[in-house]
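Take a look at this one; I'll ask things after.
All protein chains but one are shown in place.
Up next is chain A:
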């Protein structure tokens, strides 16, 4: 940087000569006007308005002038730089407008071209429906309990008040596991998720609020509505002051969440060894809401024009079960339910054939994605 030099004549500093400044300005304005696109304009801007442009360099010389000359030279160069700056701005705006109007249009692509380069899979809808079902209860403060699929007979039957040789014990067609010597092992494939009730009561602190989704096994051949392997969601509450009203509330919450708010439910008296009183649970048909009953002209495929759909069984935990699980029935009471996950999936998504859930055809699962 030059030091101030009072003896220096501004007119003799060529870049600051009025003609020279005017020339630089004209040159710059011409180049700006000639820029055809934003890239060219960027170059022009750097050449004529950048830090190394002639006008910028001229501007630096002003500092070397005697004070008396500084003002005039500054005014001259500053004016030129302002004009150039303004011209760049205007040209920039014009070119951007043109780009927006023409160039971006010319760059268009066919956005309908697929980009399914990496295929996506899906989770099984029984898995996701089971999660949705469980989450309804998790939202009400339940935890998810688990138990083994190959289970001791004591847990599967005896502790649940299935008396030896009682017909109820043979109603559930049980897979028996052979003992090591080919004899009796005391072990079965669990026929329901209810043994988890006893396991939960034995392993958790009271009160217990749990659901237990899981696989269950019965010796049914696979057909459109049966499978030897199927899934249930068990529910269990054991607390002080628990009544069937809370059971109904839990079932209503489930039906509302899965099938739509406002659907009615009904309990029908029934029998399970591990609950007393026991009930079968129906929900109002979510398709016809009962309108198809007695109206042969408008049949309902979903509920077979019954108006009600059976969704599971439930009841008050039999105090004998509490005793077998070491819980004092004089202090605690509770209820339990078992809901069919296959049935829920069939109704919630219109699955018509059990084979589809079993075979693992990717067309079936793909329709559901990873979170349905």
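In this section, a contact is a pair of C-beta atoms (placed from the backbone, for glycine too) under 8 Å apart; a residue touches a chain by one contact, two chains touch by 3 or more; residues count from 1.
Just so it is clear, contacts and distances are computed from a predicted model.
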Exercise. UniProt protein name for the omitted subunit, picking from "ATP-binding cassette domain-containing protein", "Acyl carrier protein", "Phenylalanine--tRNA ligase beta subunit" or "ABC-2 family transporter protein"?
Worked result: "Phenylalanine--tRNA ligase beta subunit"
For this session: Among A:22, A:57 or A:202, choose the residue that contacts the chain missing from this document, as touch is defined above.
Result: A:202
Seminar exercise, completed: Checked against the full complex, the residue among A:32, A:250 or A:283 that touches the missing chain is A:250
Problem set entry | Positions on chain A contacted by the hidden chain, ascending | 113-124, 126-127, 131, 138, 140-144, 148-155, 158-159, 161, 163-168, 170-171, 175-180, 183-187, 189, 202, 207, 209-210, 215, 219, 221, 228-229, 237, 242-246, 248-250, 252-253, 266-271, 276-280, 316, 318-320, 323-327, 333, 357-362, 365-366, 369-371
